[in-house]
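The block underneath contains the structure these notes are about, expressed in structure tokens.
With one protein chain removed, the remaining protein chains of the complex are shown where they sit.
Right, subunit A next:
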Amino acid sequence: MNAVARYVARRTLFLLLSLAVAMVVIFALLRLLPGDPANALLSVNATPEQIAAAREQVGADEPVLAQLTTWVGQVLAGDLGTSFVSGREVLPDVVDRLGVTIPLTLFAFVLAASLASVVGFVAAYRANRWYGVVLSGLAQLGIAVPVFWVGMVLVWILALDLGLFPSGGYPRAGWAEPAEALRYLTLPVATVVTVMTASLARYVRSATQDVLGSDYLRTARSLGSSLPHAFWRHGLRNASVPVIAILGVELATTLLGAVVVESVFSLPGLGSMLVRAIAQHDYPSIQGVLLVTTFLVLVIGFAADLLQRVVDPRLRRRTTGTAA
């Protein structure tokens, strides 16, 4: 237990370190972008005095290092700064947007993971039957298709043609009316699920195939265990270790990839906030969104790592070994 605690502590430290590095990188990359943040505030008829005033207002006239320390100081105080453009604090805006992006990502993730487990398993277990082949083929097809295209097709059929769901947007009341919110999220979630299931199913399939072809499974079967029973007892755990790693990556990808889906469906999520902020050179907003997403991605990676250790004792032992 001590070793596990030490492992968690070490990983937490690593996470914080990664965040610190990420902050510097995010900050530096933004300053390398061409263009001037003051432009975002100005019209074509701006005078040089107006431009200077705008630069001063957004702090672009200060030395870069001073800007960085200001930002880091703010973040440590739990403040993501104030948007150049809207004049509002970034943190509450980010939290608002997370209310859209996180449910979108989680629903899609849980559904896709469940579906992919079944599809991938059947595709491997019944690789020679016609439906196994069809499922593998569909998974292959699903990977080849871009997210926005899936979204457009779903809108076309389910919203425009059949009128079952709204074609986009998000209810004003948000989660105050959960049924409405879910109704608006259905098509975006379905879009992500389609694409995500396809790619996950392939991993599940190959992990299952590896297990099915393994010596220990053959041994178990030679001792009289049926294949389903043997897989359940000995295979599942082994198959899930690589799958968990992929799930972590996939969850992070969905979070980051939400930007496309959010734009197809006009959802007020983090992705659309980021795109808009970049177009406007709104540094505090860009930094805020990137920092929060980086943090979430790191946490997901951390959680996936821990989960793998829970499932696979060999990984735990290795940790204990090095820690001791």
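The working rule: a contact is a pair of C-beta atoms (placed from the backbone, for glycine too) under 8 Å apart; a residue touches a chain by one contact, two chains touch by 3 or more; residues count from 1.
By definition in this document, contacts and distances are computed from a predicted model.
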item: UniProt protein name of the chain not shown, from "Alpha-ketoacid dehydrogenase subunit beta", "Amino acid/amide ABC transporter membrane protein 2 (HAAT family)", "Cytochrome C" or "Peptide/nickel transport system substrate-binding protein"; value: "Peptide/nickel transport system substrate-binding protein"
item: Omitted-chain contact residue, chosen from A:Arg11, A:Arg126 or A:Arg276; value: A:Arg276
item: Residue in contact with the excluded chain [from A:Phe165, A:Phe231 or A:Tyr283]; value: A:Phe165
item: Residue in contact with the excluded chain [from A:Arg6, A:Arg126 or A:Arg183]; value: A:Arg183
item: Contact footprint on subunit A, counting only the chain that is left out; value: 34-36, 39-47, 49-51, 53-54, 57, 85-88, 93, 96-97, 107, 110-111, 114, 152, 155, 159-160, 163-170, 172, 174, 179-180, 182-183, 186, 189, 263-269, 272-273, 275-276, 280-281
